[in-house]
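Removed from the display is one protein chain of the complex; every other protein chain stays in position.
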Amino acid sequence: MPYVNIKITREGATAEQKAALIKGVTDLLVEVLHKNPATTVVVIDEVEMEDWGIGGLPVERYRQMIARPSAKS
Amino acid sequence: MPYVNIKITREGATAEQKAALIKGVTDLLVEVLHKNPATTVVVIDEVEMEDWGIGGLPVERYRQMIARPSAKS
Amino acid sequence: MPYVNIKITREGATAEQKAALIKGVTDLLVEVLHKNPATTVVVIDEVEMEDWGIGGLPVERYRQMIARPSAKS
Amino acid sequence: MPYVNIKITREGATAEQKAALIKGVTDLLVEVLHKNPATTVVVIDEVEMEDWGIGGLPVERYRQMIARPSAKS
Amino acid sequence: MPYVNIKITREGATAEQKAALIKGVTDLLVEVLHKNPATTVVVIDEVEMEDWGIGGLPVERYRQMIARPSAKS
Partner (left out) sequence: MPYVNIKITREGATAEQKAALIKGVTDLLVEVLHKNPATTVVVIDEVEMEDWGIGGLPVERYRQMIARPSAKS
């Protein structure tokens, strides 16, 4: 009876992609730990881009910085 | 000073129902563990139906499957 | 099919008190929102005192400060 | 590689304020624990006012009650 | 750069099984949503049996009840 929470940035994941995540992670728990799928709960949170930070920056600024590593030269 | 997070599917819970959850769970912590209500925090998350999985399926498909257990026969 | 997470400081809650929290919060969700108890999951986290902060202080120091509000006079 | 989740009531925090939270908490983890900022993830959740409870009440009613402590006299 | 939290009851999952969960869920996010594995974080929480509730009961009592559905007849 596991509980899984998946947090992703909100960038257009479709209902079918979410269904694939739910199925995939449930199958994984059945396969690896023999968990009962009937009581395996999966909750997906889509997080706005401005609410997700990495490297000390909102994710969009971080991606821009990563894409231009030599911008300062 | 407990912290409680309640996750439910988004299916029209009213502000009054949410207030009843906040009051009920706070009272429960006072009663069972003598916690101070003034520092008891409750956060309710309403989760979109397509973001909630159980039994390896998004919750709506799961409910349809449960409602028709002999559909294949 | 709600999911509830209750975080409390680790201060000797017994298995029976935890069972009372599990029963109480499940009953509350049945009563207020007519949720199905069979798929209502409750997870309790006991958090070490040094890992819980309030008012900018670890909780033990905070309680000492609250208990002596006029200490500086 | 820490993970930090900050939950606040939805009351108009700007993208710049969120960026300041992301930077501030990442810097704090670098300074105090020498964590690598490149793998430090920060997720901010803005919670609707009716979904946040304290003192057994939704937060707006709680603030009204606190603002009029002698209302009953 | 997803964040995944997997909560399971503490029942002897091995380090190798946990590594299989970490690899499996990371691969799933790459496959379904083309996420970057280098910034995909997975955190597993093992929860004590007395801290996990389902059906209004601690999980061990719930399993006993399920195993003897006709005990009262």
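Order of writing sets the chain letters: A, B, C, D and E. Residues in each chain are counted from 1.
In the analysis below, contacts are C-beta pairs under 8 Å (C-beta built on N, C-alpha and C of every residue); 3 or more make two chains touch, one makes a residue touch a chain.
All figures in this text were calculated on a predicted structure; none of them were measured in a lab.
For chain D, the residues in touch with the chain missing from this view are 1-9, 13, 17, 20-21, 24-25, 28-29, 31-33, 35, 39, 52, 54, 59. Mapped onto chain E, the interface with the missing chain covers residues 15, 18-19, 21-23, 26-27, 37-46. Take chain C: the residues that touch the chain left off the picture are 7, 47, 50-58, 61.
The rule is simple: only the chains that are shown with their structure count from here on.
Among the pairs A-D and A-E, the greater number of C-beta contacts is found at A-E. Centre-to-centre spacing of chain C and chain D amounts to 19 Å, using the average Cα coordinate of each chain. Spacing of chain B relative to chain C, judged by their CA centroids, is 16 angstrom. The residues of chain A that reach two or more other chains are 1, 3, 7, 21, 39, 41, 43, 52, 54, listed in rising order. Contacts between chains form some other arrangement here, matching none of path, ring, star or all-to-all.
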